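Left out: one protein chain. Kept in place: all the others.
Let's turn to chain A:
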Amino acid sequence: MSTGNMNLTLKVWRQKNNNAKGALVDYKLADISPDMSFLEMFDVLNEQLINKGDEPVVFDHDCREGICGMCSMFINGRPHGPKDLVTTCQLHMRSFKDGDTIVVEPWRAAAFPVVKDLTVDRSAFDRVIAAGGFISVNTGNAQDANNLPIPKMQADAAFEAAACIGCGACVATCKNASAMLFVSAKISQLALLPQGQPERYRRVQSMVAQMDAEGFGNCTNTGACEAECPKGISLENIARMNRDFASAKFISEETV
């Protein structure tokens, strides 16, 4: 942990577009405040690049308060860098030491093609959601919330699954680029609640089929996804999805 201003060497993945060949490019940065966030450090780098007339580094970011899931940097071999339970925007330069070399790469997965530099296209996740990650609700007045009693434990588990921000760190860190943690969280948040029951077994089949069609890898239960998830989504969700999948395929009479 550093207190004074820091000098850093960055090795950043630069790639013009999806078809171009990319490479790691070295940048020297001086006088970086340890209180800056990782993204603010990139803002400094980009200002310097723009002043020099170079192309700034393209990277995804939006809310910068850890809830949108846009910032997607693979920092020194870990998604969102060395800290647990944070996104890149909530990672501060005090987590590094003066003189450090930091390697920054985009998420790497066939299902997440690089758009430019550190930005990848995560619309594969959107298509998985569109395949079944919703519930049917009748139009008209919303009914009284107390009409549907939900046990506290159940509500908490659903809420914890719903904390997934769809950042893709699970895919990025998985040795197989598997999306099981994301998909299982999106299935669980609905499967745990009464509102999710009508489509429960149709949903798990459709979403898993879409996940496979997008070209994500297969789960080998290394647990890396759970360890790197900025929202602490549990592997329990994957087991629940597998259970639901088995029920849907071998017990339910509804075919998708």
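Definition applied: a contact is a pair of C-beta atoms (placed from the backbone, for glycine too) under 8 Å apart; a residue touches a chain by one contact, two chains touch by 3 or more; residues count from 1.
Operating definition for what follows: contacts and distances are computed from a predicted model.
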Name per UniProt, for the chain absent here [options: "Molybdopterin oxidoreductase", "Peptide ABC transporter permease", "Rod shape-determining protein MreD" or "Succinate dehydrogenase cytochrome b subunit"]: "Succinate dehydrogenase cytochrome b subunit"
Touching residue (missing chain; options A:M6, A:M70, A:A131 or A:V208): A:V208
Touch with the omitted chain, as defined above, among A:I32, A:V57, A:L91 or A:I238: A:I238
Among A:N19, A:N51, A:Q143 or A:T255, the residue in touch with the chain that has been omitted: A:T255
Where the unshown chain meets chain A, residue by residue: 11, 13, 24, 74, 76-78, 82, 103, 105, 108-111, 173, 175-178, 180, 205, 208-209, 211-212, 215-224, 227-228, 235-236, 238-246, 249-250, 253, 255-256
